[in-house]
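All protein chains but one are shown in place.
Up next, chain A:
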């Protein structure tokens, strides 16, 4: 279907364009030469294959997940996950937890997934250098310096607004509690819960004693 083909074509074009902007990506891509990473993202039924050579080819897979895994070759790795946990995959420390929770399923050669992850996560693109090709060094440098300054100023303004709103809510209007007060309240709640549990245990014990007598 052309719509699906348009999606894979756009993705392929985008990935290869990004890789081309990082001169060091060629070495990382070479490690994946001849391998394929198959990706299924729930709730989508059809998966995608990333076939690695001197570039990345993106193909729509013919079969559903179980049939694809049954046909898995030695140079392939199949990943099945959900769209909402995609962001967590970048944290390697979370992978075991995700697998245990069933939010991530990996079949085949795990190294392919690791190398592919490294290929994209290690992308280091000098955007200023890229812009300078079209505008010249001076304009590119000034644009990026201006953008960095604007970002810093914006963050400063956001911090001030945050502090001001927080102060107004806590001190002036007393609509929200101070952080320390919330922590103290939480501690008090914990203590009360412990007391109730202790009392409950004591009652149970007394009930048993009464029954025995």
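Heads up, the rule we're going with is that a contact is a pair of C-beta atoms (placed from the backbone, for glycine too) under 8 Å apart; a residue touches a chain by one contact, two chains touch by 3 or more; residues count from 1.
We adopt the following convention: contacts and distances are computed from a predicted model.
For the chain that does not appear here, its UniProt entry gives the protein name "Ubiquinone/menaquinone biosynthesis C-methyltransferase UbiE", which is one of "BMP family ABC transporter substrate-binding protein", "Aldehyde dehydrogenase", "Ubiquinone/menaquinone biosynthesis C-methyltransferase UbiE" or "Universal stress protein UspA".
Listed residues A:62, A:84, A:129 or A:152: the one in touch with the omitted chain is A:62. Among A:73, A:136 or A:156, the one in contact with the hidden chain is A:73. Touch with the hidden chain on the side of chain A covers residues 1-2, 4-6, 8-9, 33-34, 36, 51, 53-55, 57, 59-62, 73, 75.
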